[in-house]
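Just one protein chain is left out here, and the rest sit where they should.
Per-chain residue numbering starts at 1, and chain names A, B and C are given in the order in which the chains are listed.
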Amino acid sequence: MILNFPFIAVVAMVFIGLFAVLFKRNLIKMVIGISIIESGVNLFLITLGYREGGVAPIYTGLPAGTTYPEGMVMPVPQALTLTSIVIGVAVLALMLSLTMHIYRHYGTLDVRKIRRLKE
Amino acid sequence: MSEMSKIVRTVSNMLFPFIVLFGIYVIAHGHLTPGGGFQGGAVVASGCAMILVAYGSGWVFGKIKEKRLSAFESLGAVMFIGVALLGLAFSGVFFGNFLAGSNLLFGVTPAVGSTLADINTGGVLPLMNFAVGIKVIAGLFVIVLVMAYASSVKEWK
Amino acid sequence: MSFRNMVAVILLSLLAVFFIFSVLLIHPFGAPNQTQMDDHMIEHTQDETGTNNGVTSIVFDYRGFDTLGEATILFTAVAGVMMIFRRAKK
Partner (left out) sequence: MNILEIIIEQSPPLIIAIPLLGAFLTPLISRLSGKARNVFVGIVIALTGFLIALLASDVFANGPRTYVFGAKNLALPVVRILFEVDSLSVFMAIVTFILAFVSLVYSWSFMNKENDGLDKYYTLILLLFTSTLGMELTGDIFNFFVFLEISCISSCALIAFYTGRGESVEAAFKYIVISSIGALFVLFAIGLLYSQYNALNIATLAHVIQYTFLDKIVLMLFIAVLGMKAGLVPMHMWLPDAYGEAPSSVTIIIIGATQASLYGVLRICFTLYGGMFQNVTINSFVIGWIILVLAIITILIGVIMALIQTDFRRLIAYAAVAEIGYIFLGVGVGLAVLSNPGLMEVGKTAMQGGVFHIINDSLDIGLLFLVAGAIYYTTKESSLDKMGGLARNMKYTTIFFVIGLLAVSGMPPMNGFASKLLIYESIYQLNPILSIIAILCSILLLATFVKVLHSAFLGPKLPKFDDVKEVPRSMLLAMGIIAAIIIFFGLFPEFVLNNLVKPAVDALVSNASYISKVLGVI
């Protein structure tokens, strides 16, 4: 059971983020919730690629005696996570600028008040 | 965002060159040591954001219009897709690594296994690292600058 | 608890069952069960792409098209933010 502990951490982060998005009324707290889900899924991708006692897949200054490819961590999840992090930055930037606009327009960040002011 | 105190401004002045130098190192050695275009660009962009916080968005906005920064970013993006199209022209396949193994720039193929870092390797990759580096620096800085300036402007047209 | 929260709690618990099962059934943490694609990339990163860094060879050569998509994502985000704040000038 201990072996799968990182995956349990992933599930915990995803659900903390989902809880924040579904139940918090403040817009910025929803944006923070989405960032938590995003870092949870990134953690999931990275832990998929780990190999017991693996070294970073870089040949410059490789510690002596590491047999490749068994001794090296799997590089593909790291490339996927790089893309996912940049996506996280882009989505975060867009959501925060929209939140600034909603605050300037409605004067409040409370989801329920915005829905009432809209009608 | 208004200006910070004199001390913060002088310290950020001193730190800024080292941050930018480290960022460019990470971009340039992307194909040898951990790092690359995105990571190095983010380091330099964080240095620029430090300057933005220290000197306030009004001063920075006076210095650099976001129009020119967005032009820089388009330039980086066009360079990146240009290198990919060059791959199509020279090696017949989109994203082809036409420089690896050729005796032009960055053409040396490193020996398999643990080798010393020779910067003249990697074929197209250093060019792509450089293009993406420009793009990430200009892009992230524009996002931070525009958001900071918009929050300081009282009345939006 | 309003109706909306009730629905959200049910949805959340249903999703939790899915996620917990998927985490329990996945391969143990340090021992991936299939690694043929990654082994190919680790062995051939130096002769096929000429780089020492396995991750950068994937990001820019093996799966370079993803990075083009990713650069486009950053470009879209910047264009979106600048369009949203086009009226925030003095």
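FYI, a contact is a pair of C-beta atoms (placed from the backbone, for glycine too) under 8 Å apart; a residue touches a chain by one contact, two chains touch by 3 or more.
Because the structure is a prediction, the values reported are computed rather than measured.
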Completion exercise
Absent chain's touching partners (shown only) are A, B, C
Problem - Residues from subunit C at the interface with the omitted partner, ascending - result: 18, 21-22, 25-27, 32-38, 40-41, 61-66, 68-70, 72-73, 75-77, 79-84, 86-87
Handout entry: Hidden partner chain, residues of subunit A it touches
Key = 14, 18, 21, 27, 30, 34, 37-38, 41, 44-45, 48, 76-77, 80, 83-84, 87, 90-91, 94-95, 98-99, 101-102, 105-106, 114, 117-118
Practice task
Tell me where the left-out chain touches subunit B, residue by residue.
Solution key: 67, 70-71, 74-75, 77-78, 81, 84-85, 87-88, 91-97
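Here is the rule we use: only the chains that are shown with their structure count from here on.
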Practice task
Work through the pairs of chains, note which ones touch, and then classify the graph as line, ring, star, complete or other.
Solution key: complete
Fill in the blank from the handout: A student comparing A-C to A-B should find more C-beta pairs in contact for A-C
Problem - subunit B and subunit C, separation of their C-alpha mean positions in angstrom - result: 21
Fill in the blank from the handout: Per the C-alpha centroid definition, the whole-Å distance linking subunit A and subunit C comes out as 9
Practice task
Could you tell me the distance, in whole angstrom, between the mean C-alpha positions of subunit A and subunit B?
Solution key: 23
Completion exercise
Multi-chain touching residues of subunit C, meaning two or more other chains, are 46, 52-53, 55, 57, 59, 67, 70, 74, 77, 81, 85
Fill in the blank from the handout: Multi-chain touching residues of subunit A, meaning two or more other chains, are 56, 58-60, 68, 82, 86, 89, 93, 97
Exercise for the section: Note which residues of subunit C are touching subunit B in the complex, please. Expected result: 46-53, 55-57, 59-61, 64-65, 67-68, 70-72, 74-75, 77-78, 81-82, 85, 87-90
Handout entry: Residues of subunit B touching subunit C in the complex
Key = 30-36, 38, 66, 70, 73-74, 77, 80-81, 84, 94-95, 97, 100-101, 106-113, 115, 117, 121-125, 128-129, 132, 135-136, 139-140, 142-143, 146-147, 149-150, 153, 156-157
Completion exercise
Within the complex, subunit A is touched by subunit B residues 32-34, 38, 110, 113-117, 140, 143, 146-147, 150-151, 156
